[in-house]
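Report on the following structure.
With one protein chain removed, the remaining protein chains of the complex are shown where they sit.
So, subunit A:
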Amino acid sequence: MTSEYDFLKKFLKSRSGLVLSDEKQYLVESRLLPVARRNNLNGLSELILAISKAGSMSLQSDVVEAMTTNESFFFRDKRPFESFRNVMLPHLLDARKTRRSARIWCAAASTGQEPYSLSMYLKEEKAKVGTFRFEIIGTDISTEVLEKARTGIYSQFEVQRGLPIQMLLKYFSQQGELWQMAPEIRAMVQWRKLNLLENFSHLGEFDIIFCRNVLIYFDQQTKIDVLNRIYRQLPDDGFLVLGAAETVVGLTDGFEPYPELRGVYRKKKTATQPLNSRSKLSNTGRAPAQALVGGSRL
């Protein structure tokens, strides 16, 4: 099993960036046995053997999806959404008042609760938002979760985690034991399949990037790489939102914590950056290579 586990570890790392620590071994069984069963394979050994063979593309993506899918809930951790509503939203409405549009990216959108939570808040604030246009893009590595996100259908359990009952009544319709997000909320979000290890510059610039609870699965170098590429897609006054257990500290000095808003980061002002070459590079909108620092425990 050890060499098989090692193979699986390398496979997941190269395909998704997921770092499978030894204490996560229990996850492998609970998540991959169903995949083996669905494909008429007898246990994990056969499954791992099967994905090591050429021409097993679709099985390989099934394995990546099963291992990288994470549970999500509405208004998860609450605070980032309050920050969005009370600080980021008013800032953008003012700073982009000529353009009258802004773009938001949920970089690990999973089954959609995060982008939908933002959309509901935009609806709640419609008196202020008016005709200002928000483009919300939700991406995830897994086709399966994106499919679910797109339908906006959630179980009774899912709609009770973090969602106030008033919002359930206001923005969902009931279908038996399931609840579906209202069409006008679903229409506010676009879905794309995206692996954060791959180039995402084609998505364009975003005013807010939510990248929560995904960096924790990556190793140091991958975190640095993703953060530096995110840096290039944010304007100088853009917002980066990370998960409660995540930080940029020790990974990049391109970002600094936004004062008073836990989990929210902004680009460091060029003027305060010590290296000349850095400020020159920043003018081109590219993340300076020197922004990388190592040695964090994360």
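General remarks:
FYI, contacts are C-beta pairs under 8 Å (C-beta built on N, C-alpha and C of every residue); 3 or more make two chains touch, one makes a residue touch a chain; residues count from 1.
Methods note: contacts and distances are computed from a predicted model.
Candidate names were "Formylmethanofuran dehydrogenase subunit A", "YprB ribonuclease H-like domain-containing protein", "Response regulatory domain-containing protein" or "ABC transporter ATP-binding protein", and the UniProt protein name of the unshown chain is "Response regulatory domain-containing protein".
Contact with the undisplayed chain is limited, among A:Pro164, A:Pro183 or A:Gly204, to A:Pro164. Listed here are the subunit A residues that touch the chain not shown: 78, 156-157, 160-162, 164-166, 168-169, 174, 177.
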